[in-house]
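The other protein chains are all here in position, but one chain of the complex has been omitted.
And then chain A:
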C-alpha cells in the first residue's frame, strides 16, 4: 500500500520534474581491429563503435562531449528532432568542439525508436566516430519481443578518410576494382555480338562512368558492432523467442543487402518510425538508414546474419545462436550487379550520336516483365520525366541496320524480371531475394500511425542530383555546396521535394531536423524517414512539414559525395522568435564548413 502510494506520488511529480538524464562521451583516438587489418581511428569512450546511448521518450538529456583529439570534432544525433543549435553540424548548427573542450548538448527526447550518432567533422565518421541510439517509447510498442540487439554495420576501410578522398579526387575509380576486364569484353562479344558490345562500351565511355560503378569505394571489411566477418559478432537467444534486431547502416559509402537464411524477418520500423509490419526474406539498407526487424528462431542452432554489399565487393557477417561459439554456413557472395542503360535514363547529357549503339534491350524489354509493378498504386509517385533528357525524335537517325543482328535473348535484363517502382525500369540494381522470396521495397513501407495529417504541399522544389565522375565532383542542380545559395523554407509550409537522380549512383539524401515524408503512393500512410535513397535514373518525391525553425544540413550521406559538394544548407525562415534570434547568433559565430 505504502509503495503504491509512493509510486503514485512519484508519477504525479514526474510531469513537473520531467525525466532528466546526464550522459558523457569522450572522443578518443582508438585502435580498430577488423580481423583483416588493424588501424588507428576515432571512437567514443575508448571504442569504435561508441556505446549504445539509451534514452527515454520525454526525457531531457544532457550529453557532455569531451574532445580528446588534436582537431575539431562534433556529434550529430542522426534522425533526432531537436533544436537546430544542438544538431551538431559545424558551420551550420554551432562552431564545433575544440580540442580539449567539453561541450554539453541539451535537448528533449520527443520520439522513440532506433537512431544513431556520428561526427559531422571531416572524415571522422568513416574513421570510426559513430554509435547507436535506442529510445524507449512512453507508451507500449505496437509489437512484442523477448530480447533485442543493435546490429550496427559499417564499411571499414584500411585507408583513412582523408586519404580516400585524395585518391578519389585524383583517380575517381581508384577504389573500383570491378571494372570490366578485357576477358569480359570478349565474353560479352560472344554473347552479344561484336558491334553491340563495342557500342555498349562506347556509350558507357561517353558518360565517363564505368558499368561497374555500383560502388565507388571497394576494398573494405564489413563490420557488425565493430566485428569483422571472422570475429563473428554473436547474439544469443533461446529457441522460440522473438528477437528485435535494430539494424543501423553507419557505413561511409556502402549499401547492404541483409538476410538471415532460415528465418523470416518482419520489418516493424524504418528510420526509427513504426511501419505496418512487413514480412520479408531480405532487405536493402541504405547508408544512414535504420530498419528494425523481428525474427523468431525456433530451432536450437546458429543462424547467420549475412549482409552483402550492394555491389558485392564485400560483406559483413554475424551470428544468432543459442550459445557462444556456434556458427552456421556463410553464403557465397552473389554475382555483382551491373548497371544497365536504364540506370542512365536520367542523364540529360547523353550524346545522341552514341544512342544508336545503345542496348535497347535493356531499356525496352525490361518493360515487359517490369510492368508487373505498374498496377501498384505507388507508381503514382514515379515520374518518368527523368527520361525527358533522351530526345526520342532523334531516334530516327538511329542506324537500325546495326540492330538487325541484335540477339534479343542475350540482352541484359534483371534476372527473373524483378521490378521495384523505386528503381528504373530495367535497372541492373533491382534487388532479388537470394531464396527467391520477398525483398523489401520502399513501396511496402506504410506508417503505422501517421505523424502528420495529409495535406497538399504548398510548393515543389526540384533537386537534381548531379555529378562529374571524372573529377569526382558531386553536386545538386549542378552546383556544389561551396558555390550554392542556401535553400530557404518558410516555417509552417509543407514542401514537396522532387529528387531527380541524373547520376549513376544511388544517393541516400538526408535532411536534418525535419521528417522526410516519403511518397510511396499510400496517401496519409506514407512513411516518414530521415534518409531517402534515390536510385539512378529515377525520380523520388518526399514532402516535409517545415515545423522546426533554424538552419539545417541537407546532403547525400555517402561521406565522400557529401564532402565533394552534394550538400546544401537549409534555412527555415519565420517560426518562434527565440529560434530566429539563435539562428542569427549562430550565423555570426560560424567557423569551419565541414561536411
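Rule of thumb we're sticking to: a contact is a pair of C-beta atoms (placed from the backbone, for glycine too) under 8 Å apart; a residue touches a chain by one contact, two chains touch by 3 or more; residues count from 1.
The rule is simple: contacts and distances are computed from a predicted model.
Asks: The complex lacks one chain in this depiction; which UniProt name from "Sugar ABC transporter permease", "Xanthine dehydrogenase family protein subunit M", "Copper-binding protein" or "Minimal PKS acyl carrier protein" does that chain carry?
Replies: The chain we cannot see is, by its UniProt record, "Copper-binding protein".
Asks: Which listed residue (A:95, A:142, A:219 or A:322) would be found touching the missing chain in the intact complex?
Replies: A:142
Asks: Of the residues listed, A:242, A:301, A:480 or A:498, which one is in contact with the missing chain?
Replies: A:242
Asks: Considering the complete complex, identify which of A:35, A:219 or A:277 is in touch with the unshown chain.
Replies: That would be A:277, which touches the missing chain.
Asks: In the whole complex, not just what's shown, which of A:264, A:493 or A:573 touches the removed chain?
Replies: A:264
Asks: With the missing chain put back, which residues of chain A would touch it? List them for me.
Replies: 140, 142-145, 242, 264, 266-268, 276-279, 294, 296, 375, 446, 448-449, 522, 525
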